[in-house]
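Shown next, in structure tokens, is the structure this report addresses.
All protein chains but one are shown at their positions in the complex.
For chain A:
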Amino acid sequence: MTAALRNLSLALLIVWLVLPLLPLAVWSVAKSWFFPDLLPSVWSLDGWAHVASPRSGVLAALWETTLIAGLVTALAILIGLPAARALGMHRFRGKAGVEMLILAPILVPGLAYALGLHSVFIGLGLTNSRAGVVIVHLIPTLPYMILVLAGVFANLSPDMEAQARSLGASPLRVFRHVTLPAIRPGLIVGATFAFLVSWSQYVLTLLIGGGRVETLPLLLFSYATSGRNDLTGAIGMIYILPGVLILLFASRHLTGQGAGLGGVRP
């Protein structure tokens, strides 16, 4: 392939990857934009004004989504950290089975297990509640946390901790001053994955939250299907913001190239 052709294909590819975000951005500042106009005939900030007003429910949904993703991330660290350590630093019988169980939710779609869970959650009073949504979000987030941290622990030498202990440090101090600094980069990557995976959940929230726990994607879907394009565009911009900020930050600090976010799913 000649260099010119290569550059052209690459440029086309990059344009294609950014393109679907453009109409959303334009709609967020448009009032009327009818066929066959390439640009809106009337521009306006109404969509954004509506976002800021309590009636649209956008700010409440933004808070709900952030709170849920934050809680899920914290719980995923608490639950995932010890498991990742066991997998990364120890050999034990049944390890292959445990690893398969941890991998499985990455490949099994939410709907496959959530329909069964829903009927139990009804009995437990966990449907239509934030707590139920947080619990069910743990299923797709935990595998990423554990896989990332297990990789970090596998490269961590137990000698450092043993030395600190032999010098009289308590287990808590060993964790705080030896283990934590060593695993911090992995912890940040794992927490980022967990936050973004929870942030982008749709069907689990819809089913377990029963429409009562209104997160941004639920609101976005309902505005998109009801034809409020200006508001859809504005919510869309808000909804992608954390991910884009994280990517900007990651490309500068974590790996130098941003490849550290390669596994972000779904």
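The definition used in the following text is that contacts are C-beta pairs under 8 Å (C-beta built on N, C-alpha and C of every residue); 3 or more make two chains touch, one makes a residue touch a chain; residues count from 1.
In the analysis below, contacts and distances are computed from a predicted model.
Colleague: Considering the UniProt annotation of the chain absent from this complex, which name among "ABC transporter permease subunit", "Dihydrolipoyl dehydrogenase", "2-oxoacid:ferredoxin oxidoreductase subunit beta" or "Putative solute:sodium symporter small subunit" applies?
Modeller: "ABC transporter permease subunit"
Colleague: Considering the whole complex, which of A:V51, A:L71, A:I102 or A:A191 touches the chain not shown?
Modeller: Considering the complete complex, A:I102 is the one touching the chain left out.
Colleague: Which listed residue (A:V29, A:L45, A:A74 or A:I139) would be found touching the missing chain in the intact complex?
Modeller: Considering all chains, including the one not shown, the answer is A:I139.
Colleague: Spell out, residue by residue, where the missing chain touches chain A.
Modeller: That gives, for chain A, the contact residues 6, 9-10, 13-14, 16-24, 27, 34-38, 78-80, 82-83, 85-87, 90, 92, 98, 100-120, 135-136, 138-139, 142-143, 146, 150-151, 154, 196, 199-200, 202-203, 217, 220-221, 224-225, 229, 232, 236, 239-240, 242-244, 246-248, 251, 257-259, 261-266.
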